[in-house]
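A single protein chain has been removed from this complex, and every other one stays in its place.
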Amino acid sequence: MIIVNYVVAVLLLVLGLYAVCTQKNLIKVVLGLGIIDYGINLLIVSIGWNDGGTAPIFTISDLINGVSSNFFVDPVPQALTLTSIVIGACVDAMALALVIMIYRKYKTINSDEVRRIRG
Amino acid sequence: MLDIIINTIKNAGFVLVFPGILFVSIAGLLLAGIDRKVLARMQKRKGPPILQPVYDFFKLMGKETIIPHEANKTAFLGAPIVGFVSLVVIMLFLPIAGFEAPFGIEGDLVIILYLLTIPAVALIIGGSASGSPFAGIGISREMVAMMAYELPLVIVLLSVAKVAGGDSLAFSLNTIIDAQAGGELFITKWQLIPAVLAMLLVIPAEVGTQPFDVAEAETEICEGPLVEYSGAPLAMFKLNTAIKMFIMTALFSVLFLGGINLGIEGWYGIVLNVVVLFAACAVLTILCMTLIHAICARLKIEHMFKFYWTVVTALAAISLILVWIF
Amino acid sequence: MFDFLTIDFVRHFPVIAVMGLFLCAFLVEIFGAKNKYIRNTIVLVAAFGAFALITSLVKPVLFDGEILAYWMGNWEPVSGYAIGIGYEIDALNMFFALLVVTTILLAAIYSIKYMARDHHLGHYYTLFLMLSGSVLGLVLTGDIFNMFVMIEIMTFASVALTAFRNNKFGSLEAAFKYLIIGSIGSSMTLAGIALLYAQCHTLNMAQISAVLGSGALSPTSICAFALMFAGFGVKSYIVPFHAPAADAYMTAPTSISMVFSGMVNKAGVYGMIRLVYVIFRAMDITPIQLFLVTFGTITMFIGVTMALAQHDFKRLLAFHSISQIGYVITAVSLCTALGLEAGLFHAMNHTLFKGLLFLTAGAVLYAAGTTDLDKLGGLAKKMPKTAVCFLIGAFSISGLPPFNGFASKWMIYQATFEKATTTGNFAYAFVTVVALVVSVMTLASFIKVTQAVFFGQLPANLRDVKEVPLLMRIPMWIMSALCILTGVFYNFVQQHILVPAANAAFGVTKYIDSMMGEGTAAASGISDYAVQGVEGIVSIWNPKLWLILFAIVLIAVFIVILTGDNTRGRVLEKSEEDSEDGKYATFFGGEKSAHSHVSGSDLFWGFKHDFKGYFKFIQGMHSGVVNDYALWVVVGAALIVVFMFATFMFI
Partner (left out) sequence: MFKKMIAKSMAKSPWIYHVNTGSCNGCDIELVAVLTPRYDAERFGFKLAGTPRHADIVVVSGPITSQSKERLIRTLEQVPEPKCVVSIGSCPRSCNVFKGSYSVEGPLEKYTHVDVSIAGCTPKPEAIIEGLYKAAEILAEKREAMNK
């Protein structure tokens, strides 16, 4: 059932935001960010879904007949999701790299102590 | 070609004689003299001659100009001139005494508001450039004082603009004067009475007379920004203060007294207008500068700031709200 | 001479500019990692190429009013549905693209000397060119998902550049916060785009506008609007989203800070304008206007008060960036001709003067090694040219006549007060008052910098500071000149740049029609905004008055010279070494001169004292904890969502 997808997507979004807002461990903050991304990816994929559709691939017979007998899902959101997944992975990688650097410099990854710039 | 020459001469006359450099300098210095004389009389002294500020000015012109080592020469010497120029330019925007302002255009109210800050900024930059720590304290106070009086001044100007313009935009002094042309001076409008009071309190702060001369407290921080100045630049600063006295009172007369236009045709009408304007300015000076000077001791800067952002701003805001409702 | 620049020819230029920047980004890393001459050549060629390509579009787009529609790979719309990625350049894009390419060029020139002491410059220039390309792509594209991708590239490059000098104080931490907040913002944008796609089944902005415009918004599109609004809010750093921006501006290399404030947050503003004016065409709804004005006003006030409390040159400038964006948002959201023009003008001026100020901050950092306001002083004697540039920038941003900040701020006051009188809404008059007071506070904080950095007394450890090299001064001079020119000839700027740009934002139908074919807008029931750009508004300065002003200056100087004593005792400045002479020493009540400098933290005591409660609160809010900042973003976004639903469902 497609509604489950939307509910789960929103839940993931909220969960991720909750993690970013409350977790003091910087790694967990990055994880929260990842969860937000997954929630949105799920949302996008679900948007492209049509009930009973197939993969958006034309078979050779479709092309010869000139009509598509198959009802397929929207391919654009899938492409968007792919892009979004790649971007999400980059964000996570970069954030984790920064966390490592922060750990080397600050000797901690507690966000309450990583606050030299303030006020 | 002839037109251009005549126009140039005319404009040069505006800049140099009336209402430019000559007129405004003499008027300002005389006002300063009247201020000192009346203050002395209030304290039962004989007081200096009315021309005393003129003597002061020329004496300082004849003195040596010392530029300290720590000072930045260009800014140190340039600041008073910049202040003077901006004051003269304000004068060219003011339509006083039934005289059309040479620079008068739409929206000159905001321009005047900004040009009025330039002499203070010039004082600040000059003091800052002199490199003295006394000047450092002085410019800090000057800036805080500026923030203090700018808020009520803005609200007063907006109230007047709203009254003059009605539903349309009236950021123009000419519109304000036209709205008062039939003898319905804004000072007689009951909604604007608080604004008039606020403006009367803004004038001494803008000019920087006691009790609001925290920036130049000579007994406390050695004249603040002026501490390293001597000779001609100091004379220019003193002249600037005097001119500011005239300009603020003239601005008041434009905003609330219709710029003093008795409506008499001919050259003697203009002369009469100017004389009446000067008299009005003198009365305003005595009312809002000399009187307060005579009865008040110097405030602390935080008291001044609080006073302007509570009492004076409240007066101005009441006026703006009244204007908006009625 | 330029006959070959026909419309069909120049149509390809925007794409080439963006592609060229991205291409050169990789070429720098491949060929220029070792050799600095090759590296600099590639960077300058890329920057100048982008500049030339975009400026060659000024005539057709801004002056002649053409709209360049370009489909990548010639994928034209099929049966009314946009399939390919489209670039659409109207006057509004063009305006922002001009700001972007100017910033790129000047930042590239400045970087050559400024960054020369750093290592791994290949990485730096790669990231720099990627940032440039992405921002240029962002403002030029007509495809909303392409916009998102550009936003993400922009965020990456910004974060990496913020952390570039990772041995410096706080840069890693700033980069991390910037990344987290920026990613939340772009996630919101992406969610908004997804919902919008679900509603419209297209990603082309013109077509989205056409599909949405015909009726009331459905809940899905309202949600999409709110999320994208919040997303672009994060990118333009309006107030609940601004905190990491200040950190990043402070710690990034200064050439990058200039790029951030000159074009990255302008890209956010552009997205905002495109979103509310064109895509959702919602700007003539009064609650939306008031909502945006509220955001803008709060932004300008909080930005400037935070700036007053700072004691680091660059962080102070960063908060001013936020404050000035508040001005822009306020003016833009009035939805009057004057307001939009004022907002765009201020955005342009902000690029100029804030870029200039960041460059001077960089020069100070380069020469003196620090930007801490409590450790500097008296640099005007050592770096007079930088000091002049700084003063021009400071007076511009404070809005003193005749610099450009005055012209745009003056238009903003006029626009807000006009809105107040025409609508009878007192709130707009209040906004005018706040804008004027904020302007004075801006002046105050720049007086603080002037006193703390350039005037006052020179500390002993800065005795051998030198003026920065010529290559760093050239961008500063260019920007100073532009600050003055746009201030003086602002009528020209208004007529030829602002009015077309404003008309482009108001003329939604033209935007849709030129992309999707004639009649699309009419078919979906979209109409232009009722307002159009006013051609010539009242003038501030009369050109002939300039001569008179000049005459006054001459006369004033003349008086001083003439009346003074010319025979002897005029300006008596002794040489620097002869400091034993008491006559030219600073007056200390008779004491021997000692180093005594009133620095940044000592200033404005009375003001800070009276507002100490407020300052304590607001500085405590900027706690530096990444969770707090994320919470602000979430709360701000939630507010926006709630407000949008309330507006569209119940009105």
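Chains: A, B and C, in written order; residue numbering restarts at 1 for each.
Operating definition for what follows: a contact is a pair of C-beta atoms (placed from the backbone, for glycine too) under 8 Å apart; a residue touches a chain by one contact, two chains touch by 3 or more.
The structure presented is a predicted model; accordingly, all values stated were derived computationally and were not measured.
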| item | value |
| --- | --- |
| Omitted chain - touching chains that are shown | B, C |
| Hidden partner chain, touching residue among B:14, B:171 or B:229 | B:229 |
| Chain not shown, touching residues in chain B | 36, 40, 43-49, 52, 54-59, 61-66, 134, 218-219, 222-223, 226-231, 234 |
| Hidden partner interface residues of chain C, rising order | 562-563, 565, 567-569, 581-583, 585, 587, 589-592 |
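As a working rule, only the chains that are shown with their structure count from here on.
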| item | value |
| --- | --- |
| Graph class of chain-chain contacts, one of line, ring, star, complete, other | line |
| Mean-CA-position distance for chain B and chain A (Å) | 63 |
| Chain centre separation in whole Å, for chain C relative to chain B (CA means) | 35 |
| Interfacial residue positions of chain B with respect to chain C in the complex | 11-12, 14-16, 20-21, 58, 61-70, 72-75, 77, 81, 84-85, 88-89, 92, 103, 105-107, 110-111, 113-115, 117-118, 121, 124-125, 128-137, 139-141, 143-144, 146-147, 150-151, 154-155, 158, 161-162, 165-169, 171, 222, 227-228, 231-233, 236, 300-302, 304-306, 309, 320-321, 324 |
| Residues of chain A touching chain C in the complex | 13, 17, 20-24, 26, 29-30, 33, 36-37, 40, 43-44, 47, 74, 76-77, 80, 83-84, 87, 90-91, 94-95, 98-99, 101-102, 105-106, 111-112, 114-119 |
| Complex contact set, residues of chain C against chain A | 145, 149, 152, 156, 159-160, 163, 166, 169-170, 172-176, 179-180, 183-184, 187, 190-191, 193-195, 197-198, 201, 203, 247, 250-251, 309, 315, 619-620, 622-627, 630-631, 634 |
